[in-house]
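With one protein chain removed, the remaining protein chains of the complex are shown where they sit.
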Amino acid sequence: MSRWHRVHLVLTYAFLYLPILVLMILSFNKAGLPTAWGGFSVEWYGKLFANPKIQQAAFNSGVVALVSTVIATALGTLLALGVERSRPSAAREALLFTPMIIPDIVLAIALLSFFRLLKFSLGLHSIIMAHVVFNIAFVTAVVRARLKGFDWALTEVSRDLGAGPVATFWHITLPLILPSVIAAALLAFTLSVDEFIIAYFTAGAGQSSTTLPMQIYSMIRFGVTPEINAMATIIMGVAFVALFAAQRLNKGQVPGM
Amino acid sequence: MRISSLVRGIAAAAMLAVSATAALADKIVVSNWDGYMPKDIAEKFKAATGIDLEVSVHATNEEIMGKVTASGGEGYDVLFVSSPFAEALNKMGLLAPVDPTKIPNLKNLYPEATQLKHDPGNAFSVPYTWGTTGLCYRSDVVKEAPDSWADLLTPAEDVKGKTTMLATDRWLMAPAFLLAGKSVNSTDQADLDAARDQLVATKKTLLAYDDTTFYSKLVSGEASLVEAWDGWCNYGIAEKPEIKYVIPKEGSDLWVDTMVITKAAKNPEGAAKFIDFIMSADNGKWMVENIMYKSPNKAAMEAIDPAMLTQYPNMAIAPADLLKFEQLRDLGDGMKAFSKTVSEIMAAK
Partner (left out) sequence: MTEADRKSYLLMAPGLLWLVCLMVVPCLLIFGLMFFERGTYGGIDWSIVTFENVARAFDPLYATILWDSLRIASLATIMALLIGYPAAYAISKAPEKAQTALLFLAILPFWTNYLIRTYAWIVLLNPAGLVNTALASVGLGPWPLLYNEFAVVLGLTYNYTPFVILAIFAALQRLDPSYAEASRDLGATAMTTFWRITLPLTAPGVAAGAVFVFVLSIGNFITPDLLGGGKLQMAGNLIYDQFLTARDWPFGATLSAILIGVMLVLLFIQALFSRRALGEQS
């Protein structure tokens, strides 16, 4: 990394974290107002720990995001491998673009009507099924960006040396494309964890399938309190500690990404 | 976190989910905005009736309405929605009739609250809260206290750029209708066009359209005069006593939030018991004191600390005076022309 790279990275992260810093400061806002400061207080952390609804909603969001990311990353990666090895098809390209551009509300109402038609029960599982739809498209797009001009000769060599298709995938293809798969999974998780409309429509009735965004948006009418900022602050804190710990553990080992 | 405790957590959550689906015995599901009922409502209701109460949340009338339309209301027993939405849901055949014999606490309602235009006699909806839409302002900042919708729509120099209007379509249009002396439910093309011209001109003087943080903007000083629902203005007053509320001389609308029972309700008996429970003086009192909305529940209004009425003068408006204002009604086929007008205002530069 040159000095310029470093400067640009620092500025970019400053841009990305500036609002987060504000959001964290607001978690100590004594006033229950979303955008006006009313003095210092830690009461919202106490309220958060005493609020099982928000905790459950956060847990539900984690489950939805994690499971839909795993499924979408697997299917999307395979899809990308298949697409890049076969002849181009305009219909298939359209099918792969549409989940990204279809307005959320259309997919939301379409899926709810469809599930009702099939008398399919709703819950966290139906949210997951819905989130996989758009996440597949995003994962496929990221992995395909890596696979353009991929040297398939490598996999052929492996096959010639007697490795089966599965072994070739695990030992040759996957290691080569792994960074892009990780990037795709991060993207999918981020989209899912913060998605509201589709989740709201495909969720079952009741607290057991309420996700964090659904909980937060339902608070708007009577004020989103700094409790949510406290929640975000804790999530960020835990993530930072985990990241730091992972980096420390990784030290000295073979760089495995 | 250790893996073992994570696994234990997931197992516990899974068990919770299983037991939740297993306990179908006597249970109701209510959809409401978060924070609109006492936090311990489920425990209290269970103690009083033995029925499990599960609370689902929605963010807007529009969203719960869309969900109920697409799903037929399956899974929900009771919904909290504003009156035009209750009216539309009923017209679409998605609501069950209210049986007054099963809700004895209906006697707590003001007589006026049984004569609401959207549902005279409470045939399919029970009012939960009601109030007005008016001007909320910083009396320490504005040069002259506002008393007309014109003060918002053609603002004086000192408040120009420091006003907000509600963003929800019906309340976005209402001030223009009221100022012109028209019905807030007009879908007459000439009225719509006149309102559009007024609101497009007003748009240039606005800080923002804002449904959700206008009281916060008043407190921080970002705005000094906003169109507001009375209850929300009270949140501003609670933080800053210099904030005042006024119903413009041209009038207001009467908004009503209601409880309705879905036709698809699995437990209509339990649903009626729940509404009866909510209509008790105690729960009504909690709502008034914590949400700071007026209640159509006479017993509740009589139970609150009278000091509230002086601190928040809009709480003291008499039910008979509220009924002088027109309620927003479902627009039926007029909605197409209405929503196009709103799009025109939104698209205007």
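Letters are used for the chains, namely A and B, taken in the order the chains are written, and counting of residues starts over at 1 for each.
In this section, a residue touches a chain if its C-beta (ideal position, glycine included) is under 8 Å from a C-beta of that chain, and two chains touch if they have at least 3 such contacts.
The model shown is predicted, which means the values in this text are computed figures rather than measured ones.
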| item | value |
| --- | --- |
| Which of B:139, B:187, B:220 or B:290 contacts the chain that the document leaves out | B:220 |
| Option from A:31, A:48, A:64 or A:81 whose C-beta touches the chain left out | A:81 |
| Residue among A:22, A:42, A:154 or A:167 that touches the chain left out of view | A:22 |
| Residues of subunit A in contact with the chain not shown | 1-2, 5-6, 8-9, 12-13, 15-20, 22-23, 26, 34-35, 75-76, 78-79, 81-83, 85-87, 90, 92-107, 109-111, 113-114, 117, 129-130, 132-133, 136-138, 140-150, 165, 177, 179-180, 182-184, 186-187, 189-190, 193-194, 196-197, 212-213, 216-217, 220, 224, 228-229, 232, 235-236, 239-240, 243, 246-247, 250-251, 255, 257 |
| Positions on subunit B contacted by the hidden chain, ascending | 60, 62-63, 65-66, 69, 88, 91-92, 164, 167-169, 203, 206-210, 212-213, 220-222, 330, 332-333, 335-336, 338-340, 342-344, 346-347 |
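In the analysis below, only the chains that are shown with their structure count from here on.
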| item | value |
| --- | --- |
| Centre-of-Cα separation between subunit B and subunit A, whole angstrom | 33 |
| Subunit B - residues contacting subunit A, complex | 13, 16-17, 20-21, 29, 31, 33-36, 54-59, 63, 66-67, 70-72, 74-76, 212-213, 215-217, 219-220, 235, 239, 291 |
| Complex contacts: residues of subunit A adjacent to subunit B | 31, 33-38, 53, 59, 105, 109, 112-113, 116, 122, 124, 196, 200-201, 204-208, 210, 214-215, 217-223 |
